[in-house]
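Worksheet: the structure to be examined is printed underneath.
The complex appears here minus one protein chain, its other protein chains still in place.
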Amino acid sequence: MIRTAEQYVESLNDGRVIYLNGEKIPDITKHPSFRGPINARAMSYILYYHPEFKDLLTVEEDGDRFLFLWKQPKTSEDLVKRRDLYITCMRWGAAMSGMGPDALAASGVVAARMDKNLGTNYTEAIEDYRKHLKEKDPAITGAITDVKGNRGMRPSAQEQHQDFYVRVVDRQKDGIYVRGAKMHISATPTANELIVSPCRGHREEDKDYAVVFATPINAKGITLLTSPPYYSETGEEAEWNWPASGRYAGVSECMIVFDDVFVPWNRVFMCGEWQYSRDQAWMFGVFHRLFGTCHKVISTEEAAGVAALMAEYNGLDRYPHIQEKLAWLAMHAQMVDAMSRAGCEIPDYFEDIGLAAPNLMYTNIAKYIFANDQHETSKIVADITGGIASTVFSYKDWMNPEERPYIEKYLAGKNGVPTEHRLRAVRLAKDLIGHGHDGAFIHTEGSLAAQKMAMYAAADWDRYKAIAKRIAGIPGWKESETLKDLPDWPTEMIVK
Amino acid sequence: MIRTAEQYVESLNDGRVIYLNGEKIPDITKHPSFRGPINARAMSYILYYHPEFKDLLTVEEDGDRFLFLWKQPKTSEDLVKRRDLYITCMRWGAAMSGMGPDALAASGVVAARMDKNLGTNYTEAIEDYRKHLKEKDPAITGAITDVKGNRGMRPSAQEQHQDFYVRVVDRQKDGIYVRGAKMHISATPTANELIVSPCRGHREEDKDYAVVFATPINAKGITLLTSPPYYSETGEEAEWNWPASGRYAGVSECMIVFDDVFVPWNRVFMCGEWQYSRDQAWMFGVFHRLFGTCHKVISTEEAAGVAALMAEYNGLDRYPHIQEKLAWLAMHAQMVDAMSRAGCEIPDYFEDIGLAAPNLMYTNIAKYIFANDQHETSKIVADITGGIASTVFSYKDWMNPEERPYIEKYLAGKNGVPTEHRLRAVRLAKDLIGHGHDGAFIHTEGSLAAQKMAMYAAADWDRYKAIAKRIAGIPGWKESETLKDLPDWPTEMIVK
Amino acid sequence: MIRTAEQYVESLNDGRVIYLNGEKIPDITKHPSFRGPINARAMSYILYYHPEFKDLLTVEEDGDRFLFLWKQPKTSEDLVKRRDLYITCMRWGAAMSGMGPDALAASGVVAARMDKNLGTNYTEAIEDYRKHLKEKDPAITGAITDVKGNRGMRPSAQEQHQDFYVRVVDRQKDGIYVRGAKMHISATPTANELIVSPCRGHREEDKDYAVVFATPINAKGITLLTSPPYYSETGEEAEWNWPASGRYAGVSECMIVFDDVFVPWNRVFMCGEWQYSRDQAWMFGVFHRLFGTCHKVISTEEAAGVAALMAEYNGLDRYPHIQEKLAWLAMHAQMVDAMSRAGCEIPDYFEDIGLAAPNLMYTNIAKYIFANDQHETSKIVADITGGIASTVFSYKDWMNPEERPYIEKYLAGKNGVPTEHRLRAVRLAKDLIGHGHDGAFIHTEGSLAAQKMAMYAAADWDRYKAIAKRIAGIPGWKESETLKDLPDWPTEMIVK
Partner (left out) sequence: MIRTAEQYVESLNDGRVIYLNGEKIPDITKHPSFRGPINARAMSYILYYHPEFKDLLTVEEDGDRFLFLWKQPKTSEDLVKRRDLYITCMRWGAAMSGMGPDALAASGVVAARMDKNLGTNYTEAIEDYRKHLKEKDPAITGAITDVKGNRGMRPSAQEQHQDFYVRVVDRQKDGIYVRGAKMHISATPTANELIVSPCRGHREEDKDYAVVFATPINAKGITLLTSPPYYSETGEEAEWNWPASGRYAGVSECMIVFDDVFVPWNRVFMCGEWQYSRDQAWMFGVFHRLFGTCHKVISTEEAAGVAALMAEYNGLDRYPHIQEKLAWLAMHAQMVDAMSRAGCEIPDYFEDIGLAAPNLMYTNIAKYIFANDQHETSKIVADITGGIASTVFSYKDWMNPEERPYIEKYLAGKNGVPTEHRLRAVRLAKDLIGHGHDGAFIHTEGSLAAQKMAMYAAADWDRYKAIAKRIAGIPGWKESETLKDLPDWPTEMIVK
């Protein structure tokens, strides 16, 4: 089934234990700070029923319709569609959280591998969970990053306590008990359930930390501490002051505390198989970096667009040094898009288990380049927009009839552009480059170091070395698949 | 005289017309948003009386004591002292606005030049103003950046109206009337008076825009529109959430509207000498960039410090890739400091008028490198701090007795570091790299393009070309001062 | 027909006037400095007959076989095949000059446009030339860059003489006479004919410079001044010392002087249509940048490969900071490849004339990123290889029986790697990063500025601005093709 937007919203008043800015919130659907994000996610439910987008976002099987994301990707087409789905929702402004579906897809791959190699039965639990997702249509998210304590120590070697990474504290006949806390988990207040996975590889001594499971968010023992929002305005004021994030964003990330939470076995997808933790983390990584690149296809285009608008409104779009900067922004947006798309068009196929994942190299490249250049992007937008991105007036200034004539007169730009349009463009620029977004963007979906490791792992070093060996006259290049069909250098050249 | 801090604060309740966030403020000394910046500036008055700093900050002449900054710099020592003065105040947290003193120093240079070359008498007006400053000790600021309208058009060619740059609209026997608006003017609410100068060069047709003058801020016809503050908290909450800016910052920048404001001739330092507008803008630029580099000596050290603290608290300070990033931050801080100091130690002397200014090349280099690398600085701090700089909890969360145990337990870092210390360091990192500071920093004291132009102008191209010519065997190098004493290449070499 | 390698070589002894390093060369097929490049180009003739590559490189039509590149690209498939063809030849080491075929393809596009818009008949001349190419199979190149004189002046405004850009000096009934000189023209000594086109846009006063034509290289009045080679070794010594360029490279670029050279009308593809010069230059640019990206798919992989080999041979491939640098090289190679491929897979279609060209945005991105990062690539390879890339010994040292034991013993790297292998890898690194290649690479196929202009021109600014307008609440976004189908923001949100 696909729930209606109203059913979805109602379901969030489920008794969950949640705090925001020092306040315990009894029902988030009534609190102004949660209104934006709930509406944004509710919008995706509207799209599921939209005649134009329905077939992209949902699937009909056996007379029932459910979210396309509940299916395990097996082909390039599945991944291209997944990408289109994410981008389409984001373009409209509908929050489509990738954390949950990406954790589900990663678990599908790793469970199949564990079952094949170890003889476990995790795929069965996952299939059971998929059935539940199709029937009940819960909104889900995925919890990966642990709070970590001393970053220089492994989970089981931590000195202050053993709970810096989520772990199994008890195993019973009907299920397990888990303890710990996950951090920076996006889209949590707007979710009904979540899938929890490890964020790193493990050794045998860490095996209690090798645990993957799904749980309702209102389960006993779960406490949500919401990260305070960037701004305190609400409603029309928020939308005017923060055009990109003020309508539907607001609060999103939570620290999720697990105080000995019970999880039944049919929701446990890994438990102790420490050799597969790294695989789970990497699989989630590549699926979720695909999601991240979709987000940044949107945000890099917004950056190019607002810079182009500001150049125009400031009367500067004819100057070569401005065009050069704009060209960089367009190049950047197109590269993120093309590399992200290539990751779906040429996926990594896992032939042993018949599944597919986004191409490890291309997807990490797409993620790395936007993250690595996020600060450069902001710098260029700030440079073109001018100091006014720091000092621009607010909704309340604009609404004050004594101030407005001064603002109208003096903040005008190029002739023919209403001052209000220029102001709105400045507020958008301010929203996109302020609030510490830049720092957040280099960490979401894994830090820069994580992508570099993945790219190193994904690179075809044997091929590159063979190419160099062939030219340098070092034996061994014939073993390379790429080069093996090339003719030898002609032994007898034409001209002696 | 030197006023006491109390006298200073009292003087700000002077009937000025000032708005903040849509609200007209009758007395800023009573408004919580202005408390921080007023206190910060008041602190400089405490330092003036402090036995240890008194002789750095003030001068005693003829039995009276006044601010050292009222004197016109003539030597390297004057400039080194000016720099020490700025840095000392900033290190303590005392706001010492450079806008006013820097505009005063620039005017001193340009007035002397105009008087010498054109036979004007502006130096007399400036001396009269200095006398007033010494006697009354007003807090001053300087207003440079105009609102500009279409950036692709000169002041007098603007299409919508003629007031996008401040200009003289009437000349009378006793003084002039000025109209227009200045933008992004720092330290305005906490000032009593301000010096207004042009921000660009002019042609003859723009001569009404070639105007420099001083005026009280509560003069008839002046309206201040304050840029809204970054945050809405006040008091202890602001200090906890925003350790760097929450105590003494808050509001600072204003758009200053001049509605036909009257200025008597003894406060007019340029009026129509369009050939000297560029000189005024460049002189202000180099003095104020020196000030900016002082500010960034402080901020780059803070960035290095907080990154080092976070590396330590996260248990990562032993890792080479972290040390490499920290080394970059330390290098950056030391380069800004050394280049800024070199700008004072080897100043530009103007022998015709017996005055000195910070070295154009070195000072612009110091300003350029911190501004150009501001985003890189933030990127590194964000990288080392982690995603928590985006999602960290607030004062109110920390004060909530139900949330605190979770935060205490789960946000702990390295063993032995109290969680509160780590939280405070994270809040400092968040404060330093968020709020769109990066964008502001590339525009304060002139955009990056302005420094590049100045460096190009300051470079000794004749010398560089002579060096290249000498090696390339192209005649003409002997005319260079640097090379002229070098012996010719030996015509007869030892080994033939 | 397809000539044999022997026929090809013979044809180069055609009486052409050619100089190298101050020497007039009567027959280049007998001169050691030309042996490498002639052999390299001769190799492509071997590939034309190779059973595995024949169908990629050549086409059979009406019982005759000819080079695939003589066909005008009309589809994505044509462009993908063109790219595969270039890459395949280069991988083997066969020189496949793109200059000529790219000029031909550009002329095909522009001639069709001129004929359609101006009623000219240039397509007929081009078809006649294609017939000649298919029948006689000459090796061709393309001459674009003029010598330019004062870069700040247009062709007809040059002060010293009017011949800094190739121009028509006389028009006769049977043909035209041209004068001027082209510079940096690759693959000229190894070509039989060449196509000459303008390198920039023109105004009406420059219309004599708007000329495109084909000519044999041994035509009366043509003089070739060959750029001196990078190295003076030949034969085995050259191959050992310079593994990448010493076998088949050597000399390539020429200044081609046209001293009133006659060109018959059936070889003239533009003559005076100054409005189309820019189009011709841009079309050549995008076709030839595709070629350039093929070349750099090869060279970026070589750089990644030799760096990986050196890391291994030096015993450093386990270190994270080395892996991070290697990951960058792999990322760079994969991005160049993927963006170049995207340029063929999603080409620009010209519906009015039924032709296709490589995607202007993607192709310029691919070219820009390798050129812009060429110095960074060399820096990383140099960093990993070590100082030995500067100081490594030569073939003659290695062959000296007294020196070799010292070299064998002391230049050994990791245990198990023969010293000779390490030496060969070092020589390859030295070859790839020395000789001023870096500077050459940023200028081949157009300078960085040229790509930035092209990217600015190719960017879909209306779309980007519409995206920004939609979010900022500025009217006008509905006119964008990308956004027009998106639903409006829900006027009534679920949660009020």
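The letters A, B and C name the chains in turn, as written, and every chain counts its residues from 1.
FYI, contacts are C-beta pairs under 8 Å (C-beta built on N, C-alpha and C of every residue); 3 or more make two chains touch, one makes a residue touch a chain.
Note that this is a predicted model, so its numbers are computed, not measured.
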Q.
Please identify which residue in A:Pro320, A:Gly354 or A:Pro405 touches the non-displayed chain.
A. A:Pro320
Q) So which of C:Cys89, C:Met283 or C:Ile388 would be touching the chain we can't see? A) C:Ile388
Q. Which is it among B:Ile18, B:Met43, B:Leu69 or B:Ile195 that touches the chain not included here?
A. B:Met43
(Q) Touch as defined at the start, partner being the missing chain; which of C:Arg3, C:Arg167, C:His184 or C:Arg267 qualifies? (A) C:His184
Q: By the contact definition given up top, give the residues of chain A that touch the hidden chain.
A: 320-321, 324
Q. Please identify, in ascending order, the residues of chain C that touch the omitted chain?
A. 19, 21-24, 145, 147, 149-153, 159-161, 163-164, 181, 183-184, 223, 225, 227-228, 232, 253, 255, 257, 314-316, 318-319, 321, 374-376, 378-379, 381-383, 385-400, 402-403, 406-407, 409-415, 430, 433-436, 438-440, 442-444, 447-449
(Q) Residue by residue, what part of chain B touches the chain that was omitted? (A) 5-6, 9, 29, 35, 38-39, 42-43, 46-47, 50, 52, 91-93, 239-240, 243-244, 247, 301-302, 304-306, 308-309, 312, 323-324, 326-328, 330-331, 333-335, 338-339, 342, 361-362, 365, 368-369, 421, 424-425, 427-428, 449, 452-453, 455-456, 458-461, 463-469, 471-474, 482-483, 485-487, 489-490, 493-496
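One rule holds in what follows: only the chains that are shown with their structure count from here on.
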Q.
Just the number, please: Cα centre separation of chain B and chain C in whole Å.
A. 49
Q: Would you kindly tell me how far, in whole Å, the mean C-alpha position of chain B lies from that of chain A?
A: 39
Q | Two or more partner chains touched - positions in chain B | A | 321
